[in-house]
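Rather than the whole complex, this shows some of its chains in their spots.
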Amino acid sequence: MTMSEPLSVIAPDGATNGYDPGLSEAELLHCYRTMLRVRAFDEICLKLQRSGRIGFSIPNLGIEGTQVGAASAFEKSDWLFPSYRDFGMALYHGITPLEMMHNMYGNAQDTAKGRQMPVHFSFDKPIRFVSISSPIGTHIPQAVGAAYASKLRGEDTVMLASFGDGGTSSLGFHSGLNFAGVWKAPVVFLCQNNGWAISCPVEEQTSSDGFAIKAEAYGMPGVVVDGNDVLAVRKTMLEAVERARSGGGPTLVECKTFRMGGHSTSDDPSRYVPAEQREEWEKKDPVLRFERFLEASGMWKAKDKEPMYSEALDEMSAAASEAEAVPKPGLESIFTDVYAELPPHLRRQGQELFELGKRKGDAAAGDGEFPL
Amino acid sequence: MANLTLLQALNDGMKTAMRQDDSVVLFGEDVGLRGGVFLTTEGIQQEFGSERCFDTPLSEDGIVGAAIGMAMNGLRPIAEIQFQDFIFPGFDQIVSEAAKLRYRSGSQYTCPLVIRTPYGGGIRGGLYHSQSGEAYFCHTAGLKVVIPSTPHDAKGLLIASIEDPDPVLFLEPKALYRSVKGEVPEGHYTVDLTTIREVRPGKDVTVFCYGAMVPIAAKAAEQAAEKGIEVNVLDLRTLLPLDEDGVLEYAKRTGRVVVVHEAPRFCGFGGEISAIIAENAIEYMEAPIARVTGFDTPFPNTLEHHYLPDDRRVLDAIEHVHAF
């Protein structure tokens, strides 16, 4: 069931050989625009980080095709269990840059109330974009449990669990896929093989022949797709989603792609990524690839790009300015949401902190920096 | 009212909760057809079917991880870990995920689940079938930690845990599974997750304990009474969040405190009780705050009855703080 040649749909010249993505022009342009908006979000965040206005961000350069192609296969009633490098999925489904920027600033309007690092989003509408965790792989069995719950109630919800090549070594990968196989759970596992786990190349991660092949160990189909071909990703994911939705159980999809930026805004990939590898992948840029398709289909012209991208930049800048103006969360946010109800010992600890502030003045802000 | 063992009371508690609420599901290793290795879940798959009570693959990470996902999505999962000693492969899911999900999502996603697991010594289980790990979990904000010691409490605390909006680690004193019996009300009732139970009143010495140590402390208190020392025995029941005001109140009454648990002493739960008192009521103390605990070693097998605190050791500590 496992194929080892990655599926692709958009030929280098933009032709699709008769393949019909089944999307309207507006939908296709939404995909394209989302990819540009991810780039714009990244660009603005990098600037904010370099100027010390936010602490950290995660670049998505090169992965936009995978993100948007995958997101487009899901309904709003489905659940996404994303990794920290899945911005495009959020934007695709209508989560606003402002909501995301609140998190980048960790301000009082951040859904996580400034408790998480930037890029660790949590949204529950218009789609469930489940609270991102730093520990790698923990969300994988969670997606399977959530899928079991929906299945038990007879709903046709499908869950996405998205993770990297590094994530396949985690405990959650093994237990999650194994449980999903036994339960025939409606989940799609998306392995974004972007070549690197921070500075560790895939050969240091596993000696298996790619990642899709790991599906056989769990009795489910494994499929490899060209992750820089947004339509191929969409096609493969749609099939997997359909299988899950109709009771056919889980699928492991491997998207072969490449992280063209650093691991994060604090990382310098030139320390470890060979220049030739980067250059080779630059030629496969998913945005350029999609543009060729759109152009060949008459939906887009090269001169459209600049205005669209600068509109996206404006949108992201505006969101950043608005988020920057929002105050920090209040002191009480340290103590709430630990439990549904504030227990006496936390009430007491909070009280002491307030009183200390009155007695001794406010705490000095720290100045440590995140290394990666 | 029926006269049940602690094990039967737990079984009754789960069945009661599952009858009441369709969203309660129960799973773990060997809990289905076999009814669990201790038979705690006997008859549940038969009554509720294998969609609501089922076996899982041998992965505690998967068991807890899947339970979290279920809890996020509307179910009320009860996940059984076969022995508390085997909870550690699921530790990351408990500590990093279940305990922190509400916080990190500003209550957008929550985690109402119960992890049930037998803990403690007394069955000649050696290193890996005897441990008492409550302190690991009590140091983890976002969890609740509950330990019953009577059949009545076992059922009522378990139902309350299942109905609680937050993740509860429910530790079952396996040494008491069949060795204690008591009256258990039929049908639905709960025991509050915030209160200490007074096992025995007494004005001279206060003994804090929980789980399998409760009958042992009670026995020691009886022996102390024969020697004229009136011991107030308290069963903490909910270790996290702890009723700290209650602890202080009881400690102040006698000014002499002994804490008893089976777990190793160093950085154990007993230390927290001592520290709370030393921080907030030291001026009431008329004697050292004594701890009677397991030793700071792994759990042995042949000599487990020397490792486990017994009435001799508890009585000795009571006499020590009384005579101080």
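Letters are used for the chains, namely A and B, taken in the order the chains are written, and counting of residues starts over at 1 for each.
Keep this in mind: a residue touches a chain if its C-beta (ideal position, glycine included) is under 8 Å from a C-beta of that chain, and two chains touch if they have at least 3 such contacts.
All of these numbers come straight from a predicted model, not from anything done at the bench.
Participant: Using the labels shown, what formula gives the copy number of every chain type across the whole complex?
Facilitator: Taking all copies into account, the full complex has the composition A x2, B x2.
The definition used in the following text is that only the chains that are shown with their structure count from here on.
Participant: Using the average of all C-alpha atoms in each chain as its centre, how far is it in Å between chain A and chain B?
Facilitator: Spacing between the chain centres: roughly 40 Å.
Participant: What part of chain A is in contact with chain B in the complex they form?
Facilitator: 79, 110-113, 115-116, 120, 122-124, 130-131, 133, 135, 138, 140-150, 152-153, 159, 171-172, 174-176, 178-179, 182, 337-340, 343-346
Participant: Sort out for me which residues of chain B touch chain A in the complex.
Facilitator: 25, 51-52, 56-57, 59, 61-62, 64-75, 77, 89, 92-93, 96-97, 100-110, 141-142, 144, 165-166, 241-245
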